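In this view, the complex is presented without one of its protein chains, the others remaining in place.
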Amino acid sequence: MNIKVINKFLSIDRRIIYVLVAVVILIPIIKPLNLPVQVTKEVLGVYNEIDKLPPGSKILVAFDYEPASTPEMDPMAKAVIRHCFRNHLKVIGISWLEQGRGNAQNVLSFITDEFQRQGRPLKYGEDYAYMGFKAGESAMIMALVHDFKGACIRDYLGNDVYTMPILKGIGSLGDFPYLAVLHDDSMINSWITYGHEIVGIKIGALCTAIMAPGIYANLSAGQLTGIVGGLKGGSEYEKLLGYRGLATNGMDSQTLVHFLIIIFILIGNFAYLAKERNLRKERLR
Amino acid sequence: MDFFKRKFPILVVFVVGLLMIIAYYVPHKPFNQFEGGASMWYMIIRSFALVLAFTSLIRSHYLKIREGKLGWGYSLVMFLALIVTTVFGVLPYGKNNLFGTRSGTIYMWIFDYVNTPAAATVFSLLAFYIASAAYRAFRVRTIDATIMLIIAIIVMIGRVPWGEMFSEFMTSKISHHLVFIRLDRLTSFLLNYPTVAARRAVYIGIALATVSTSLRVILGVERTYMGSDE
Partner (left out) sequence: MKQYQHLYQHLLCACVLCWVFIMMPGMGGCPKDIEIIPPTDFKTMDTPSDAGGTLLLTWSRMPYDSPEIKYIIYRSESRDGPTTEVERLASDKNFASQMTQYFGFSRKNRNTHAYKVQPIWKMKTVGRRGTDGMWQESQERDYSVMTYFRIGVTDGKAIVMSPTVPSGVPVANWFRQDRANGLIILVAMFLFLIYYISMAQRNPNMFLRKIPGIDAVDEAVGRATEMGKPILYSTGYYDITELSTICSVNILAHVAKKVAQYDSRLIVPSKWPVAMTVCQEVVREAYINAGRPDAFNPNDIYFIAGEQYSYTIGVDSIMVRERPAANFFLGTFAAEALILAETGASTGAIQISGTDSIYQIPFFVVACDYCLIGEELYAASAYLARNPRLVGSLKSQDAGKLLLFLAFIIGTIMVTLGAFYPESEIFQVIRNFLTVR
């Protein structure tokens, strides 16, 4: 192969790569591919645990992700809240990340509006509640373990938690049958350390794709019941609930981008090997 | 003066470090309240330090505007954003829904329609950057690099619907014996076993290094963070 061509392939301008990535992401948005999704056992671990809870059970959902992760996390957050309300579970939200507050409000109001339109209005304080942002990080979780209401005191709207019907019978974190943690950083470790290890609460991790490989160790140690990782995990959860949402539609773009990156890698390596071969030939001469 | 600059901070670090270690092993009062108390102290200190940060931010952007440095227009935008967000966020919530941080206020509008899309946009740069970084870095220079390349390709294909479809095609149409190299199962295997083993090994190293470094800091062996390299 001509050395000039090889060098061109070895140093493709990164802007060309960016443009191609953008085009490849846009194509399925304009013309969806409707690719099928297979459900993995990691996602089933979270789904089954929530599904088997009897109606009326209270589930704690931690909204611990930043606005930047909203496109990746919101679809799975909505899916899990939708699942809870479909199964007549009561949802109590909490955040120990300050920016999680906005996401929690958006997701809860989106889903409650949806159920309202479907003719099943949900009442704040009875069917769901949001405790707001609680400062203190690990210390806050410790406080929840010992005295949930004492640690919260007031919810996001300023209501007294001691008089809220939804929190009746909740004394500590261990009184919840399940905790779903929506996170994009390592705060899951604090929930596991202070939640699961002390009071034995079952935890499901719903996280960004970058975080997922790091918490497989916790899954294999039995500290988590399952992992819903990234857009792929969100799409699997949507499939289990029986609809195609943003996560499933996003998988089309993700598929194409993955293959594009593989093509780039292969082009780069072919060019590299061709250059090495040419250099070896010249040395032999 | 030298005592307060050099020796007193080391003494404080030693005493507080020792108390926190004791608090971890002694559940009796008052030791069980140390961790929560220490967090509170830290939040108070951080709040005061925020004043310093605020001053530094204002000063650096003001100097940029005054000296007309490259990008001084963005510093003006920074000032505008700072004033608007502070005014609408700090003032108490009222009937007119303008001030405060509840849903429907201007502060939340800024959060929903400015902060969130901007942060998501920056985060989405990762998709482009990983493409260019992968193209540049995944070369078969050594055996380690080749193994990394092969595993990366397996995981990239195995995690997407086409990979699952391809695996399904291989096992159902070609041969059932190919089930052990189904890409989705290989991906799951790689994530559950080698990755976990490698990460656990790195975690153990980090944990021990943390213990060792913490002991160094508590015992005053490590003092560089104070500005002294003795």
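Order of writing sets the chain letters: A and B. Residues in each chain are counted from 1.
Simple rule for what comes next: a contact is a pair of C-beta atoms (placed from the backbone, for glycine too) under 8 Å apart; a residue touches a chain by one contact, two chains touch by 3 or more.
All of these numbers come straight from a predicted model, not from anything done at the bench.
Asker: Could you tell which one of B:Phe99, B:Tyr129, B:Phe166 or B:Phe189 touches the chain left off the display?
Answerer: Of these options, the touching residue for the absent chain is B:Tyr129.
Asker: Of the residues A:Val5, A:Ala135, A:Leu157 or A:Leu273, I need the one that contacts the missing chain.
Answerer: Going through A:Val5, A:Ala135, A:Leu157 or A:Leu273 one by one, A:Ala135 is the residue touching the chain not shown.
Asker: Could I get the residues of chain B that touch the absent chain, sorted low to high?
Answerer: Within chain B, the residues that touch the unshown chain are 21, 24-29, 32, 40, 42-46, 49-54, 56-57, 59-60, 63, 70-71, 74, 115, 118-119, 122-123, 125-126, 129-130, 132-134, 136-138, 199, 202-206, 208-217, 219, 221-222, 224-229.
Asker: List the residues of chain A that touch the chain left out of this view.
Answerer: 14, 66, 68, 99, 134-136, 139-140, 143, 146-147, 150-151, 153, 171, 184-185, 197, 208, 210-211, 213-214
The definition used in the following text is that only the chains that are shown with their structure count from here on.
Asker: Can you compute the centre-to-centre distance for chain A and chain B, using the mean CA position of each chain? Integer Å is fine.
Answerer: Chain A and chain B have C-alpha centres separated by 16 Å.
Asker: Touching residues of chain B toward chain A in the complex: what are they?
Answerer: Going through chain B, the ones touching chain A are 35-36, 39, 43, 101-103, 108, 111-112, 115-116, 119-120, 122-124, 127-128, 130-132, 134-136, 138-141, 149, 152-153, 156-157, 159-162, 164-165, 184, 188, 191-192, 195-196, 199-200, 203.
Asker: So in the complex, which bits of chain A are touching chain B?
Answerer: Residue positions touching the partner: 12, 14, 17-18, 21-22, 25, 35-38, 40-41, 66-71, 101-102, 105-106, 109, 135-139, 142-143, 157, 212-214, 216-217, 219-220, 232, 251-252, 254-255, 257-262, 264-265, 267-269, 272-273.
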